[in-house]
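Here it is, the structure, as structure tokens.
Right after this comes chain A.
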Amino acid sequence: MQHLWLIPTLPLAGFLVNGLAGRRASKTFVNAVAIGSVFLAFLWTVKTLFALAPLETPHIERYFTWIASGDLRIGFDFAVDRLSAVMLMVVTGVGLLIHIYAAGYMAHEGGYYRFFAFLNLFMFFMLVLVLAANYLLLFVGWEGVGLCSYLLIGFYFLRKSAADAGKKAFIVNRIGDFGFSLAVFLIFVAFGTLDFGQVFAKAASLPVEHTAGLLTAVCLLLMLGAAGKSAQVPLYVWLPDAMEGPTPVSALIHAATMVTAGVYMVARSATLFTRAPLALDVVALIGLFTAVLAASIGLVQNDIKKVFAYSTVSQLGYMFLGLGAGAFSAGIFHLVTHAFFKALLFLGAGSVIHALSGEQDLRQMGGLRSKIPVTFWTMLCAAVAIAGVPPFSGFYSKDEILLAAHHHAPWMYWVGVITAGMTAFYVFRAMFMAFFGSYRGRAHAHESPLVMTAPLMALAALSLAGGKIDVPRILEPVFPRGEAHHSPALVAISVGAGFAGIALAWLLYVVRPALAGALAERTGFLYRLLYGKYFLDEIYDALVVRPIERVSRVLLWRGMDVGLIDGAVNGAGNRAQGIGGVLRKLQSGYIRSYAVWVLAGAVLMLVTVALAGGGR
Partner candidate 1 sequence: MPESYVELYFPVFLQVLIAMAVAGGMIGGSYLLGRKVKNRIKDTPYECGITPTGSARGRFSVKFYLVAMLFILFDIEAVFLYPWAVVYRELKLFAFVEMFIFIVLILCGFFYIWKKGALDWSQQERPPEER
Partner candidate 2 sequence: MTTAVPLSWYLILSAILFGLGVAGFVFRRNIITVFMSIELMLNAVNLSFVAFSYQLRQTDGHIYTFFVMVVAAAEAAVGLAIILTVFKNRATLEIDEVSDLKN
């Protein structure tokens, strides 16, 4: 017994203390509780992992039976294997840094305690998600992080856009969760258990031809869930809007941890996916398509957080590409390095925004290099990492994925390379627009306090050196490594694409700034298409959101009574006063209208039964 339960419980305690007592407590107290609880969780994680090393096989702790009926047992069980160990380190480690940063970033915001309470609650659910030993418990964490994300996106609730963004994230995630819950049910029906170990053992023991159809269905539904949570096509639309939340939230939830839950879940279910090649192909295709789509949108965005948001969507696509290509460890590797550099990019962006008193528009920045040097240099570290410049972290993980993709299907590699070039371009575009040239804004820029810059520096170190953590080797007991496909030429090409992107950005935004505008003019339609994010939001709105609202509002509580009955009556005209007078009264609120419904129901049932009975 390593008392794994302590890891999530510590942040939960932090949530309870801050949530219930934080309002009256001082900021120092709130900080101490929030950061302290995460720090303790981090320490306990480290301690546990040391104690459990080398952790070749999963360590499972069964606390108590949750649901048992017949021979089925679903328990409150936590498990660690190397996969969850990696995730635990990322979640607690990066989470801790972001908590520290948030103490500085949120210092002047209202609802301080509330923010930290939610953040701690998020940590709790995320850790439950990672530690869960069965699908149901994973689902608990899954829904929980969704709830916290929803609450934190709408943190600035006075802004309508924030409230709308929260709503949107919520609705889109419902679709994904619907798929996920169906998948869980299907697994349960098919295997009679939800325990990871047992499900995978049963899936592995059954002959492939018997289970292929079923597993494909399960995996596709799981992927639908993952697409919702990890912002993949077609459910990615919520993530860019989610940037309405405070920046530390963007960094923690919408870049480093929660959005990677889908990747983790698919990797966790690798045994199922490898037995459903079709589903695996779908994963790869969705990942690749998302990566290109989001990267292309990211090329032209002017809001610094939006750029990084689309970048996140794109990088998540990369991870799914890796998973889909069968290189699960590469996907997780990228997850880890991405957590470092994307968290850093967001925190850096936060630092910029903080420095400029809330300005987020890249066009209002420029020349900040000398004004906020720490932010600049740390962000530069992240930028080179994400651009895939060797020997920094992004280079290693991205390479693993691209090589696997090439092995899987060469054309995927080439699309991936183009995406890599775009990635380098938009990141450096943002960097150059913000930090080079001359300052275009009005606010007085000032460097952030140490409490914010220290996490930046820590993350910068990780971004630069994180590639040396050989995650695929760590994960070998979970995902056995196939034959390594080394190909210096392919590596060179992808690195070259990265450098080309950087060079193009340098050309367009530093050397010849006028060229960028001209280019936008020249490619008017394409530019508008990209800037308008392919107008997918509008399409979704028209096709999905509005019809549902209309059905609810119009058809049901107005349409059914007023529309149907009143309309029919008015159509008959007022001449038929006798009948019309009676029927017109059958509107909502009138008892007799209700009685008519009861009567109509009774008659309908009678007719149904009589017809069915007569037919026999």
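In picking the candidates, the idea was that all candidates are chains of the complex that A comes from, given by their letters.
In this text, a residue touches a chain if its C-beta (ideal position, glycine included) is under 8 Å from a C-beta of that chain, and two chains touch if they have at least 3 such contacts; residues count from 1.
As the structure is a computational prediction, the values presented were derived from the model and not from experiment.
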Interface partner of chain A in the complex, by touch - 1 or 2: 2
Candidate 2 contact footprint on chain A (complex, rising order): 557-558, 582, 585, 587-592, 595-596, 599
